[in-house]
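All protein chains of the complex are present and in place, except for one that has been dropped.
By written order: A, B and C. Residues from 1 in each chain.
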Amino acid sequence: MRLSLLAATAALALAFGAPGAQAASPANALVIGTQLSAVPSLDPAAINARTVSEIVSNLYDNLVMVTPDDLQTIRPMLAESWTVADDKRSITMTLRQGATFSSGNPVTAEDAAWTIQRVIKMGQVGSTDIALWGFTKDNVDQLVQAKDERTLVISLPQPVSTDLVLYSLAGASLGIIDKKTALEHEQNGDLAQNWLKANSAGSGPYKLTTWRPNDILLCDARADYWGGAPAMKRVVMRHVPESGNLRLQVEAGDIDIGQYMANSDIEALKAKGAAVDPGPGLGFYYMAMNTQDPDLAKPKVREAFQHIIDWKPLAETTMNFNGFPWQSIIPKGMPGAPTGEPTGYQYDPELARKLLAEAGYPDGLKKTLYPSGDALLKMAVALQASAKKAGVEFEVVPGEHTPDFRARKYQVLVGNSGTRLPDPFGTLVQYAYNPDNRDEAKLGGYYLWRTALDAPELTQLVTQSKSETDPAKRAQLFTEIDQKFKAMVPSLVIVLQRTDPYVIRQGVSGYVGNPTWSTRWHDVKKN
Amino acid sequence: MTTVDTFNRPARFLRMRRLSGRTLSVVVTLVGLMLLTFSMGRLLPADPVLAVTGSEVDKATYDRVYQELGLDQPVWQQFLSYVGRVATGDMGRSLTTGQPVSADLLSVFPATIELALVAILCGTLVGVPLGVAAAVNRGRPIDHVARVIGLAGHSVPIFWLGLIALILFYAKLQWVAASGRIDILNEGMVPPITGLLLLDTALQGEWDVFRDALGHIILPGAILGYYSVAYISRMTRSFMLEQLGQEYIVSARAKGVSRRRMIWAHAFKNIRVQLLTVLALTFGGLLDGAVLIETVFGWPGLGQYLTRGLKMNDMNVVMGAVLLIGITFLVINIISDRLYRILDPRTR
Amino acid sequence: MSNPLIEVRNLGIAFGRGAAAVPVVRGVSFALGREKLGIVGESGAGKSTVGRALMRLLPPAARVTADRMAFRDTDLLAASERQMMELRGRRMGLILQDPKYSLNPVVPVGEQIAEAWRLHHKGPAREARERTLAILEAVKIRDPARVARLYPHEISGGMGQRVMIAMMLIAGPDVVIADEPTSALDVTVRLEVLHLLDELIESRGLGLILISHDLNLVRRFCDRVVIMYAGRVMEILPAADLERAEHPYTRGLLASLPSIHRAQDRLPVLRRDPAWLAGAGGTP
Partner (left out) sequence: MTATFSAPQGGLRAWLKTDAPRTVFQSAMQQLYRGWRRFATHPLGLAGLAVILLLVIAAVAAPWLTAYDPIAQDMVNRLQPPSAAHWFGTDEFGRDVFARVVYGARTTIYIILLVTIIVAPIGLLIGACAGYLGGWVDEVLMRVTDIFLSFPGLVLALGFAAALGPGITNAIIAIALTAWPPMARLARAEALSLRKADFIAAVRLQGASKTRIITRHILPMCLPSLVVRLTLNMAGIILTAAGLGFLGLGAQPPLPEWGAMVSTGREFMIDCPWVITAPGIAIAVVSLAFNLAGDALRDVLDPRSGE
């Protein structure tokens, strides 16, 4: 009896001692450590989050694309060329020859038309960017048609800047799907939604081999890709929830790219020679105030709240890789965006106290503060402390509060936004657009609506910027919107512009984070 | 001649009644489990309709789905339909993974079972000898040391221990892997039979994949095992003390039996069955520790699946996972009772 | 007493350490030849303690001192644990009181008997099995093959004690210490087991120490008797001379025994004399 126990311990010790040299990530495979927790589907039309957009943009090709270094220039991809009609109400695109899906079927204009129609008909989060141009379930079949094998015509129901339409076609959700293969797996008219959740039918450089939610994603390269076989034969995305664990693996060389890492781990890896792509994003960290709350409805209170956020040390320490100070609703570098350091509101507890007293609250205010999710908790705690000095008492309630934010059931909330449209209109439609302020409208997609602040003039200007086709006029419109937004003491206080850092192991090159979240693996190399 | 008891009821009838008595209590407990998870699901602040339709939905579809889910029916009717659905294995669809919850549970549960089994093995290999040593040397320093080592296992926060072990055994010594159940090279190489990687690879003779899987499971398993050492060693100690005081020990020694044989071949042989029930209870307790360990080691198991469900207010996941854990607990207790009867000659 | 099997002089046993030590046995001396020696006394007189001390089976807290405590020429005090292991079972056997507790409940009785043999004799399992069946027959158990497979809770008290005897005799000891061997049995079985024990002891020419609180049993069954009281030996005398015992304690004991021949309405109660505790030592 005793012997068997000793034998078992010895066996364990032997195995324990020598599981072989830790297999560093192989030379021709790229290993990405990330969070795969909230990925309900790999269907391009059903997704808009960052990580899954990256996956989808490597399984599927778009008609056109924008590269990380120049977000304004629209470049050809599956569409070789395109022309805009004189009345600017339709775009005719000519598809390239020789591009094939992973099933071997050739990529035709019919696949492109069907894909766009499908996105609109499904009407899920993937359609937000393109639905803005007026496409609906009823009109999309007539408006988007394949003239022949290689020609696709897109007619616009309303006057819209064609650049905006093309930008939305570059988004991950508009990845072109192999119509024939998809329809083979359609289940009672669901446009193959269920099948595409865990399978891929695209023409991208990689095809899906294994997908286990919250665990692992395996994609293998296609040697016959029309844009040339990618260097990395296999790409693995591994779910590593613990940042410390991920950092150790990057240090040990088992993982090449680290995403969603804690700032201290990024700093440590940077010090050890890893490259850090700051990954500027098209979104902001903001503090939202629900103007249905009687106190927050008063502009003077909102003005005071602009001075309770100590954003300098926040950007330098707690959130140093999560964003840089920014106070405009137009992303930096975009047409109409201010230049230089933000000069608007500074952290000034005394001023805030004075303003609150003027607004009728001599001994300050007490409100609940919701972080929109766990990632925002540390920002909420920092805000809680800095606001205390200004006489504002915040009770922080941790948890998942995005649903409350959408349903206007909150007082003060800190959150972050993101969009994939590389055009100011993308953020303006979120922050300065509120066509119908009634509760029944349920326009949860617009942040301004969530704060219940009616701004008809701003809304009108934003609609105008959508249809304005002349670039110079659009830039002037954007600046005007930005100034008017600041002038009305908005219910959304912009604190930082968002950055999503990627840590890239030494010896890995060609991995560049795309602000529109269509980060492509095609050019990644290892030496 | 059928054996009858004092009220001349045939033994077969008695056994049947006792069996039915026990299955009745099992069924009642099962329904109780579902009542608990159902009410827990209802209390969760998430709106079940949005879980199905996604957050942007117009009034019409909202009402249609509301009706479809039967939320308009009285609560007890909803509970009955819930029990009906669960009986057929339909636990609804998960918000976070998009898959039906029952499919998710099938893929995550073997990972936790395997982790718990390795943990129990480690916990026993350390806990039992520790308990025996403490009992045999009662009162002497080794007794106190054994108790502190055991209790420390239960007192030290498991996630803290996990992180420290990672730094030591993974970062510095490179002995083990850091996360996941297997290296990406071996991913999908071995067709699953039981879903337990160690077993599947061993059965199919894939020894280096086995060693790789072992390298991934040994650290989280050992730490989770250490978490259960306190309970196992304490129970072993009290069982052993009870046996060492028995007369048959004196008669064994009078026969000239060596000390070691007296401890293991005689005293320990008597407590093996009792230890079985202790291990069964420990298995349940391990599911607690698994919840934390799986987060630290990125182990794609039931624990992580449940905590993510709770964090994302994914109601179907919470109800499904908690119910599965409850049922596992129940099954383990039943099996340990049955084994207790079979293995102990006195009650056969 | 020519070369005795066991010789004990001025044996003292105390429990606990230093000042807290509680003396249980003081100044006991006696010798055992190939005879049946009874040790009798009230419960708590220390007779079981003496018996177990001889085989060094007392719990670690016990302190055993003696001028001499030897089995033949082996000094039992100085013997190493390894030597004692060889001696126990092979040279000296111990029969305990209640088979329900003194047999391992989860091991078949045959196996427990065979173990006693295999501990001291190398050899194939077949031989141990044969020896077991032989000894079971020697203790008059019918159908030994079937009984060997049974568990202790499946056999009666009488049969259990026979198994106990078999277990202790299989290795061929020279001395058997029987600690209240029949107290747990009902009266009818008690005599059978005693005769069996007597027969085996006589036929194999062993030395027996029979520890009991039953004066009548010892008087009829043993050659010599050691009377113990509060850890001391009051008197050692041949069983036949019990009626002519000199020590007041022995006479007091005898007087308090009910007897079929003499009708007595009130049995005299023993009056304890502290003087008995003063001196120590009885004749060897």
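Keep in mind that, in the parts below, a residue touches a chain if its C-beta (ideal position, glycine included) is under 8 Å from a C-beta of that chain, and two chains touch if they have at least 3 such contacts.
Note that the coordinates shown come from a computational prediction; the quantities given were computed from them, not determined experimentally.
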> Missing chain touches which shown chains?
Replying inline: A, B
>> I'm checking contacts with the chain that's been left out. Which of A:P278, A:P313, A:P362 or A:P471 qualifies?
In response: A:P313
>> Which candidate, A:A85, A:V397 or A:A441, sits in contact with the chain we can't see?
In response: A:V397
> Among B:A230, B:M262 or B:V278, which residue is in contact with the omitted chain in the full complex?
Replying inline: B:A230
>> Tell me which stretches of subunit A touch the chain missing from the display.
In response: 242-244, 247-248, 262-265, 267-268, 310, 313, 317-318, 374, 377-378, 380-382, 384-386, 395-399
> In the full complex, which residues of subunit B touch the absent chain?
Replying inline: 25, 28-29, 32-33, 35-37, 40, 43-45, 138, 144, 147-148, 151-152, 154-157, 159-160, 163, 167, 230, 237-238, 241-242, 284-288, 291-292, 295, 306-307, 310-311, 313, 318, 322, 325-326, 329-330, 333
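The criterion applied here is as follows: only the chains that are shown with their structure count from here on.
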> Taking every chain's C-alpha mean, which one sits closest to the mean of all protein C-alpha atoms?
Replying inline: B
>> Using Cα averages as centroids, what's the distance between subunit A and subunit B in whole Å?
In response: 39
>> Could you work out how far the Cα centre of subunit A sits from that of subunit C, in whole Å?
In response: 89
>> Using the touch definition from the top, which residues of subunit C touch two or more other chains?
In response: none
> For subunit A, what residues touch not just one other chain but two or more?
Replying inline: none
> In their complex, what parts of subunit B are in touch with subunit A?
Replying inline: 46-47, 50, 54-59, 94-99, 104, 107-108, 121-122, 125, 128-129, 163, 166-167, 170-171, 174-180, 183-185, 187-188, 208, 211-212, 214-215, 218, 260, 264-265, 268-269, 295-298, 300, 304-305, 308, 311-313
> Touching subunit B in the complex: which residues of subunit A?
Replying inline: 1-2, 5, 8-9, 12, 15-23, 25-26, 29, 31, 37-41, 124-125, 197-198, 209-210, 212-216, 218, 236, 238-242, 244-246, 248-249, 251-252, 254, 374, 400, 402-403, 406, 440, 442, 444-445
> Tell me, which parts of subunit B touch subunit C in their complex?
Replying inline: 246-248, 250-259, 266, 269-270, 344-346
